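Worksheet: one structure, shown below.
In this view, the complex is presented without one of its protein chains, the others remaining in place.
After this line comes chain A, so read on.
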Amino acid sequence: MAGNKQWAAPLRNVVVLLLVWEVVGRLDLIADGALPGVSEILIGLWNDRSDYPLHVWETLKASGLGFVIGNLLGVVAGIFFVLIPVSLRVFRGLNIAIFALPPIAIAPILSLTLSGLTPRVVLAALGCYFVTMTATVIGLSQSDSRAADLIRVYGGSNWLIMRMVQFRSALPSILSGFRVAAPNAVLGAILAEFGGGGRWGLGAYLLGSLGRAEPERLWGIGVVATLIAGLAYGVFALMSHRFVGASRAVTMNMSVPEKAGDGSNRPLSSILAGAMAVLLPFLFWWAFIRLLDVPAMISKTPIGVVEYLFFSPAAQSAQERLIAALWETLPITGIGLLCGLSFAFLLAISSRLFPAFLRAFMPVALVTQTMPLVALTPLLVLLLGRGTSLTLWVTISVTFFPAFVILAQGISMVPRATRELAMAYGASAGQELRIITIPASMPYLFAATRLTVPRALLGVMIAEWLATGKGLGNLLNQSRGYMDYGMIWTVAALSVILAVVFYQLVVVVERRVLLRMGMSTAE
């Protein structure tokens, strides 16, 4: 009975939503018909049914392979980082750099340097690695220190603690990482298919279909992509749900975490780790190019970029264009970041207050994550124009989802007993949130902020590329056309460096706040 009730309301909401969509679409109410009705999309899917199997299979192959590789690396790396804390510091730069790589900037680089299915798999894997690695580390380091203490008291090793306490309590978090990674893998594969010139794959199909001015087809492709991602999402959401019950602490841990014991008290090794963190991404960049043996005209090493930007004949013009582009891109990125985070936070809070609303909203949210933005551009441009509001909406849609998943996870991990204590003393739902849930999920708010920073930059660049024709996104696209390889690499490198710097700023604030609150950082 209870189960039935739990699903009746969201189901009703979804039906209402689809009905409204259908009416609005059929009557061409939105953007003069740029949004087709649900039935029109389904009819289109049916008419095109013979086209899909080969494309879907190709996308499944690439995104599935990327998903497995990226997540495997993510979990293994996450465990490694928690077992040997100093390694997290050494690899920090590389981790953030991988996360901050804007897919639209590296897709052409991957197409240049790799061939066949590889660029698609790599892009899909890159979309998974960081999310899962972070989720693993968060999960492992947020485990109940009391259980770990118990094992230590009985003489257990770090590895035993990892196996019996940390890994178990981290499972829900890891699975929620997979959940976010699934749409990322699909989108990554589709993006590489879109640009890479292959014959099959939903991205290739999308590119060929764009010129038809038939929104039904574009939405059809989006729906199929969403189904693939949604299925994967659903499986991991279900698994995560089942594990949370088994591993959540019944009471709250009141002990204050010990100060970071990873060598930060020894200044020399701390400086060394910091230096390694900065150097490692450049080392990998350099090694990538050396290993692939791509001619120097196309692939620029870090030194090549410095040369291009400061010592080449094109240096001055390159600098001017870059500074102008940055000036256009950076302010709106900051605003977009705030908007995306606030939206995610509101959603996560309402997931506690109005769970039914959230369950109805989730399918819509998923569509926004897997619907390739290039397919939505006409709709967005017709609705929002080509100015700031479009850029902000694109940025919110690119940022809110991962942030929301992390925040919702954090909120659901707050022990029920603590919440009930507040309620027992007569606190309202709002007061309880303010006193218990929000402070208790602070580590997750910061983790979400860190996740969001590079994505905000990406969102702005996508909007610039597709609609506004300004800033870094436009510069990148233009350089691709002019074979300005120096600029392609410069924009990619600069966007990563910027994202890393912002990320670091968040970390500094985070450390101070959490230390004062007696909480540990969710790395």
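The rule is short, and it goes like this: contacts are C-beta pairs under 8 Å (C-beta built on N, C-alpha and C of every residue); 3 or more make two chains touch, one makes a residue touch a chain; residues count from 1.
Note that contacts and distances are computed from a predicted model.
**Student:** Tell me the UniProt protein name of the chain this structure doesn't show, selecting from "Quinol:cytochrome c oxidoreductase quinone-binding subunit 1", "Nitrate reductase, gamma subunit", "Carrier domain-containing protein" or "Thiamine pyrimidine synthase".
**Tutor:** UniProt protein name of the non-displayed chain: "Thiamine pyrimidine synthase".
**Student:** Of A:83, A:147, A:306 or A:382, which residue touches the hidden chain?
**Tutor:** Here the residue in touch with the unshown chain is A:382.
**Student:** Among the options A:34, A:98, A:125 or A:472, which residue touches the chain absent from this view?
**Tutor:** Final answer for the missing-chain contact: A:34.
**Student:** Considering the whole complex, which of A:20, A:238 or A:297 touches the chain not shown?
**Tutor:** For the chain that is not drawn, the touching residue is A:297.
**Student:** Would you indicate which residue among A:45, A:107 or A:440 is in contact with the undisplayed chain?
**Tutor:** Of these options, the touching residue for the absent chain is A:107.
**Student:** Which one, A:155, A:211 or A:267, makes contact with the chain that was left out?
**Tutor:** A:211
**Student:** Considering the entire assembly, which residues of chain A contact the chain that has been omitted?
**Tutor:** Looking at chain A, the ones touching the missing chain are residues 31-34, 51, 54-55, 107-108, 111-113, 115, 192, 194-200, 204-213, 215, 217-218, 294-295, 297-298, 314, 374-375, 377-378, 381-382, 386, 465-469, 474, 477-478, 480-483.
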